[in-house]
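One protein chain is absent from this view; the other protein chains keep their places.
Then we have subunit A:
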Amino acid sequence: MDSLIAKADAIKPLNKKRKTDKHDSRAKPGPSTKKSADADPTATSVAQHTTLPRSLRPSSPPPEDAKKYSHIPNKKLRTHLTRQSTQNARSKKLLKDAELLLTEEAGLMEVEGELEKTWRVGQEEITTAAGQQAAQGRQEWKMDGGPYRTRYTRNGRHIAVVGSKGHVATFDWQTGTIHAELQLRETCRDITFLQDHSHFAVAQKQYVFIYDRDGVELHKLKSHIEPTRLEFLPYHWLLVSVGNPGYLKYQDTSTGQVVVEHRTKLGACHTMCQNPHNAVIHLGHQNGTVTLWTPNLPHPAVRLLAHLGPVASVSVDPSTSGRYMATAGQDGTVKVWDCRNWKGAVRTWNARGGSAVLEWSQKGALAVATGGSVNVYTKPSIQTPFTAPVSPPLYLTHPVPHRPLTSVRFCPFQDILAVGHSAGVSTILVPGSGEPNFDSSEADPFENKKARREREVKSLLDKIQPDAITLDPSFIGSLAPEPKLSTAVEGGHDIPYARLPRYERLRVSGKADETEEDRRDGAGGSDEEGADELAKGALSKAEKEKKKMRGKNKSLKRYLRKQRKNVIDPRALAVRKKLEKEKEERRKARAIASGQEEAPKPSALDRFKRSS
């Protein structure tokens, strides 16, 4: 029996929890263990032949930046938390090492000398310098069919063009294969691909239509009336449309149901964009406001007065995780806003040429198409705050003779900008605007048929519910705020111990871990504040709960109002006096709380004072 117990102790000894033992074991690790080993010869002889299986032996020393949880007495919880934190630290280090795998480099345009400017370099020079493969990006497609709008798929391989007169075409621009070409013979206002190039949706005159890859009409979405703009949220499988009646509709394209429709109550809306980081929809309205919408709220999450006059275009920066938003108004101004702090525009300037069309690229370059040319600005100048309404230093410019310029779109993993105008679509090269390293599990420009099918199924399985869309994407998974219920611990509540919430139970038994608590409400602040509060005679939480007035005290007030004021009624007088006393008490409490008055010091003669 003893050898059995010795074998088990060699692997995992039973620790009898006594306070002295705990301190000793932490203070002196070396000598104590050696002594105990020598004392028991059976244990030593057995321990030499007892080894842990390889899978249970520790693999590598834990990294230094892992948090240590030595203040937690529960061993299971402590080991679990330390294991979690070491795992986190190790995976962060591995992530850093994985940057080796990013083999491609971003493009760049540099000028030598002070006098030369980057915007003086024309497209011909860039195409000759870039090389044949990249020069394929510089193309002009002449089509007649009204001013053209374009859209790329998420992997940048396929492009869809739609003209206002009803000419729709989707094709693979790298190989030149046309998937579908349709003449719809009615006004078409926007086009978007759904999950990949196999389906696309067109915002036609009355309704939204969904087509197959080959142009076969699949669905007529009658609930989307007079759509002007379309967006597809890829992780939620939601098709969003906004139209002339001013309704914003979310439709789930995998189940086919309309998730929610919001009345914007701001009239017809002609600009929409999505924030790719948190799937929030930004709308620009005719009265100059920009509103941010989520499916959860019937009113906009954020309402911002951006311009004097209608908003012509909105776009969100994907490179800074959706931090910056650019808006252009019909008054000719272009403003860059910080989405975390809506106080004022980060940067404002006047775009010569009236209302502009905007788009951010993956690396943070902003393309502004106004008048007859497209201007491209790069970071960091457009994102640093600047007071004067001067346009930022220009990176690239390209004149497009066909007015009006109706759309600008950056191709996702290429340095290409597609400009839609009244005579077709032109693509120009913008070095350094596209992300060079693509993540093939997210968007792969070189995926074959099998990969496309697998990715479609996997993204369906990973579909996120629409009510998970929030302004702050890290909200889900964060700690909930403390409930406002008065605790059962203090005060006369008779909730038995077993039914208390977990934190209250820990507090009662004295084992609550206060170190990780988030001190949010002011009353539970630092210790000095708490002491001052008590000294000023503030009521405890339970007392406040008891004395809180519930309701409006309407009956008393109604009684007083019904009595005519010139009739002196002793009852009414008494009631009025009581109300005044309450008011005075409240004012006093407020004054004491704010520190203007001192709390009355209790004296021994208080009992003789008449209560007036």
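Basically, a contact is a pair of C-beta atoms (placed from the backbone, for glycine too) under 8 Å apart; a residue touches a chain by one contact, two chains touch by 3 or more; residues count from 1.
Keep in mind that, in the parts below, contacts and distances are computed from a predicted model.
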Complex member absent from the view - protein name from UniProt, among "Trafficking protein particle complex subunit 6B", "DNA primase", "Sof1-like protein domain-containing protein" or "Colony stimulating factor 3 (granulocyte) a": "Sof1-like protein domain-containing protein"
Contact residue for the chain not shown (choose from A:Met1, A:Leu100 or A:Leu115): A:Met1
Of A:Leu95, A:Leu108, A:Ala498 or A:Ala604, the residue in touch with the unshown chain: A:Ala498
Positions on subunit A contacted by the hidden chain, ascending: 1, 3-5, 7-9, 11-12, 14, 53, 76, 461, 494, 496-498
